[in-house]
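Here the structure comes first, spelled out in structure tokens, and everything after it is commentary.
Every protein chain but one is kept in place in this view of the complex.
So, chain A:
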Amino acid sequence: MEHIRTPKVEQVKLLDRFSNKSVTGTLHLTATHLIFVESNSTSAQEIWILHHHIASVEKLSLTTSGCPLLIQCRNFRVVHFVIPRERDCHDIYSSLLRLLRPVSYDELYAFSYNPKQNDQQREEGWQLIDLAAEFERMGVPCDQWQLTDVNREYKVCETYPRDLYVPITASKPIIVGSSKFRSKGRFPVLTYFYQEKKAAVCRCSQPLSGFSARCLEDEHMLQAISKSNHNSRYIYVMDTRPKLNALANRAAGKGYENEDNYSNIRFQFVGIENIHVMRGSLQKLLEVMGTRSLSMTDYLVGLENSGWLRHIKAIMDAAIFLARAVTVEGASVLVHCSDGWDRTAQVCALGSLLMDPYYRTIKGFMVLIEKDWISFGHKFADRCDQLDPDPKEVSPIFTQFLECVWQLTEQFPQAFEFSEWFLIQIHEHVHSCQFGNFLGNSQRQREDLQLKERTYSLWAHLLSEKQNYLNPVYSPSFAESHPVLEPSTQAYHFKFWRNMYHQYDRSMHPRQSILKHVLTLKESNRELEGTVQALKTKLQKFGVSTSPLKPQTPPRERSLPPRPQSLILGAPLLSRKEVQQEEDEEVIGEEAREDAPASTGGERTVEGNSATENGYGELKESFGSKNEPSVVTLEFGVARMTC
């Protein structure tokens, strides 16, 4: 609390990002949140912003109405306050600057967050995901693959987990030798086993080959992987980088596998760009999308120039290549990039999701993230800027993975147990630092931080509100008929994910949500089935029983799924207690208040529906002006007739 100089400022204006609308309210600064409470309103909207979500705070130049403060968040929320007094603005500004840059892990929200659970519940939460059980599910260990204890003390590779699976024939000296020839010691290990063809997906980092170096142990290692699969004489080695990048790495003593030195490998570049390109790409995308009164041309040109969808497609293409090699050719594949924790994680995780329907369920998706991202050391702390920021390390690698999954849900609406809200919610918490799962850069670091003892697991939290994230049209039988997804990679299938990148820009979204509506119906069906049963039993009893019947009790009113707090209609409700950064009571459009029919249920109303909010244009001159109107458009929220 010592960083908070001014805990409360009144008469603060909140400006809408895309229109001229504004609301007045009070700004509160707490140890964990920045809170804006609208005043003088029946619906009194509240906005809760977690400090960890704030990416940047900017003080803009003073205006007549006060001092503007622009806050951009990692969950793509942008808020624009105008604070009447410059002094208050400066206080808030400097407090936030300090608060959003925690200097030690202990300052992260996860260590103070307490959902009122006892130790046992917390432990159970952490036990939900068991990776050993996951490898068992895949059929490992087996006659060809075994668990090695070589990394028990994190001595061979400190960014890998303790438990690693390697070919039976790979002896310890081979493993150690191979690890010395791989960047950061990340030697080839198993991440997914395709039981049907006994084909393995392995991952590692780039070899330290330079221009000519070779390593017999590493060559043996690849041979061992190859030999463990009798279905195929060769293995694929996928270098997920563009060839140019790999070549450049050779000068630094790193590089890629020389096909001449490794027997029976098929080497392949895939061409996914590095973290810096991805960071720049997202920045460009957000810049364009944040433009006021954006024209269609600027939107499409901006979308193209950002390259964002091109990168998404590149990742998808790579994952499809991987899935085909494994499921069609029955070949094992070794995937790497530079360090093997960004592009490699994207491709392995997405490839596994294409091959295995289990990963398309809620639980399975958690397992997948736990395995390919958390345990194999995707550097969440660095990439998501959790602590001690190095701007060069930040990159939306995990966001891209979530988006790829979303693109798949658009092509296969029945293949996933979860809806996009699940993906968006995970994204929210990767940045919230509210739960322990994504803290730190590696398993070892997480153990040092004693996260399991000191923080709570996100997965338990998400499972407890599972019904919010269900996809109502999910069909388990679809998984049976489509065990392997074969998405089309035609460019027109890749779309801008509005619900992610404009999550908080209410005016852009459909005002009626099919998803929410169908989810409600499905839930209601379950209850009605119960009611039918109950009534039937009653009727049966009626015939025999002589006791007077009690007056009928109406079936309990359903409460699920609850009204959304997110700005998008149909977004699941997040309880304020848990996720306080969610905000905004919905303002129901004027029409809805005026003459909404009584029969219209909450989920059916047309929400936030007003003409001014959509900003069809702005009235530049008032009616009385004598000027020749050239191109004049209207914004009636502002216009006043002077007749």
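Everything below uses one rule, namely that contacts are C-beta pairs under 8 Å (C-beta built on N, C-alpha and C of every residue); 3 or more make two chains touch, one makes a residue touch a chain; residues count from 1.
By definition in this document, contacts and distances are computed from a predicted model.
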item: Protein name, per the UniProt record, of whichever chain is missing from view ("DNA replication licensing factor MCM4", "Enoyl reductase (ER) domain-containing protein", "Elongator complex protein 6" or "Myotubularin-related 9"); value: "Myotubularin-related 9"
item: Residue in contact with the excluded chain [from A:60, A:216, A:244 or A:300]; value: A:300
item: Among A:180, A:313, A:363 or A:454, residue touching the chain not depicted; value: A:313
item: Chain A residues touching the omitted chain (full complex); value: 18, 289, 294-301, 303-304, 307, 309-310, 313, 411-415, 472-473, 475, 478, 488, 490-496, 498, 502, 507-514, 517-518, 521-522, 524-525, 528-529, 531-532, 535-536, 538-539, 542, 546, 548-549, 552, 555, 589, 591-592, 595-597, 600, 604-606, 609-614, 616-617, 623, 628-634, 636, 639, 641, 643
